[in-house]
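Sharing a structure with you now.
Only a single protein chain was left out; the remaining protein chains are all shown in position.
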Amino acid sequence: MESDNKNIGWSTSEMAQKVAMDIYDGAYVNLGIGIPEMVAGFIPEGREVIYHTENGLLGMGHVAEIGGEDPELVNAGKKYVTAIPGAAYFHHADSFAMIRGGHIDICVLGAYQVSEEGDLANWSTGNPNDIPAVGGAMDLVAGVKTIFVITKHTTKTGESKIVKQCTYPLTGKNVVSRIYTNYAIIDVRDKQLYVRELAPGVSFEFLQKHTEATLNQ
Amino acid sequence: MESDNKNIGWSTSEMAQKVAMDIYDGAYVNLGIGIPEMVAGFIPEGREVIYHTENGLLGMGHVAEIGGEDPELVNAGKKYVTAIPGAAYFHHADSFAMIRGGHIDICVLGAYQVSEEGDLANWSTGNPNDIPAVGGAMDLVAGVKTIFVITKHTTKTGESKIVKQCTYPLTGKNVVSRIYTNYAIIDVRDKQLYVRELAPGVSFEFLQKHTEATLNQ
Amino acid sequence: MINKIVNSAKEAVAGIFDGATVMISGFGEAGSPVELIHALVDQGAKDLTVVSNNAGSGHVGLAALIENRQVKKILCSFPRTAISVVFPELYRAGEIELELVPQGTLAERIRAGGAGVPAFYSPTTVNTPLAEGKEIREFNGRQYVMEEAIHADFALVKCSAADKYGNLIYNKTARNFGPVMCMAAKTTIVQAKQVVELGSIDPEHVVTPGIFVHRVVEISNPADESKLVAENVKYHGIRQ
Partner (left out) sequence: MINKIVNSAKEAVAGIFDGATVMISGFGEAGSPVELIHALVDQGAKDLTVVSNNAGSGHVGLAALIENRQVKKILCSFPRTAISVVFPELYRAGEIELELVPQGTLAERIRAGGAGVPAFYSPTTVNTPLAEGKEIREFNGRQYVMEEAIHADFALVKCSAADKYGNLIYNKTARNFGPVMCMAAKTTIVQAKQVVELGSIDPEHVVTPGIFVHRVVEISNPADESKLVAENVKYHGIRQ
């Protein structure tokens, strides 16, 4: 496939902003490490969202200011963070009870691959030289009510990340609700993909051409 | 069988005192409702014992003084109690994690029947007119390291409570370690009963005569 | 914006439907949400399945709910108390069902419901009549019984203080089943002795994080249920 066209589609910030628009007032949200963390910066005015970080904090605030870092107050990505008034600390089993028990409303995660049926692969490329590491990803996709994926539409080498079948080891099967890429927002419904919104300059045909999976309009 | 001879053996207080003698310094102890509660009054000087009450308190103190009762500070028998310095409150799942997880050292319970093999029946007489109620008894016998039973040797009608096989519904199988009655202290070892101590005026023959189960000297 | 505080017990119990499963906190009178239960008596939902450690005392609280014939079935560990009169009468008359569950199993099954664990193994009840019909399985040479999670549509819970996010703290042994019940219900309804400002509960001291709580009503002078029972007060609901 041809490589990513840099001139069309959304920037990473715009993608994060699109995700933020879909996070409703009062939602309990867990943001994955990396690009998903950017979403918090774009929540529209007037919406109150409570962030859960699986290492034991509900009511995570912004990243700690320089000089205000506490090595015992970190998020799941081990960044120094803060806690808002009304926050709560708890231990790991209680934290994952929130996740597994279906109490978290939305989780935003990155992806290596998402399949037509909403399968997600985001923890291992299957490369035997990599050290296997899973963290909380499998717990999140199994437990959180709604899983949003935010990812570049294609890999650096131009391959589609939205595939018929994941070739990388799965994080979870039939777990993704919506995919936000630089080209489009795509819903997963009844094990099929429906394009919800196209980025400026992206046509359905262009999108399908850059997508291995079958898309519906 | 002939009825209980009131003139020989230990009083209930003496039985409780005998149990107390076997509670070692530093033990975490759960006392059942009723006569077992008396044991706390007889712990020898110099021994520090921490009492667990399954409704969510470790470090239970004495019964509340008149006027000092707090309806939200009760023990498993719903008596108003106090908490010692160094106490901790917790919820029911954590409380029974202590029990089921084998963290409580000793539990002292009453009994309807104890069998030769250490089976305990103490929650139901099987009478269909009784309202069935089990509370925490089955959890305690399944989880606590050492189960002591304190009970009159015979029923009001003179029947042995230490039996070959329990006829009442079981609380647990092979769970009792030691039985304290008004006539004797009896160990359960390898599914057999061994007399450990006889009350004043009680001979082994007298004891066996009042005991359905086979006793070993 | 997030504000879980409602203005009355009536508002708090709104929407509890006929046939719902309702968890009710408390160990005997300690921690029993009397005002919420009485609001449910007034509200009138029936054919309820109630999950609670006991089956009520006297003629108030859970006993009043049972006496008002709103409860079809109860799951509890100890329905018999010195002053329980309502449940025993209906039970003997075959007018209320009972599922007897050991106290620790009850607590753990509720926690499992809240923690997304559908079933677990427990040593409790093995070789007793309460294990009948349940799967027995051996781990490391010991037998265990499989116990399934308990979920509820609603939980009625009493706590000492709450904030508008629904963070809760409790008082002494009135904590008991509250925290696990908050976790296991679709809609958790709490009566708090005090509603406090956001941030006044130290995040280290929160017992129930707000994520588990949906509605909070301040009942600043809750009735002492044990006193009501001792005084033989009867609650018949505001409609009678």
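Read from first to last, the chains carry the letters A, B and C; within each, the first residue is number 1.
Assume a contact is a pair of C-beta atoms (placed from the backbone, for glycine too) under 8 Å apart; a residue touches a chain by one contact, two chains touch by 3 or more.
Quick caveat: nothing in here was measured; it's all calculated off a predicted structure.
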{"item": "Contacts of the hidden chain among displayed chains", "value": "A, B, C"}
{"item": "Hidden-chain contact residue, picked from the options B:Y28, B:W123 or B:Y180", "value": "B:Y28"}
{"item": "Touching residue (missing chain; options C:I74, C:A112 or C:A184)", "value": "C:A112"}
{"item": "Identified contact with the non-displayed chain, of A:A20, A:A83 or A:L109", "value": "A:A83"}
{"item": "Subunit C, residues in touch with the chain not shown (by the definition above)", "value": "108, 112, 115-123, 139-140, 142, 144, 148, 169-172, 203-205, 207"}
{"item": "Residue ranges of subunit A at the interface with the undisplayed chain", "value": "53-57, 70-75, 78, 83, 89-93, 95-97, 99-100, 124, 129-139, 142-143, 169-173"}
{"item": "Touching residues on subunit B - with respect to the absent chain", "value": "25-26, 28, 46, 48, 50, 52, 57-59, 83, 85-90, 93-94, 96-104, 142-143"}
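As a convention for this text, only the chains that are shown with their structure count from here on.
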{"item": "Distance from subunit C to subunit A - Cα centre to Cα centre, in angstrom", "value": "37"}
{"item": "Intercentroid distance (Cα basis), subunit B paired with subunit A, Å", "value": "56"}
{"item": "Junction residues of subunit C - those touching two or more other chains", "value": "111"}
{"item": "For subunit B, residues contacting two or more additional chains", "value": "none"}
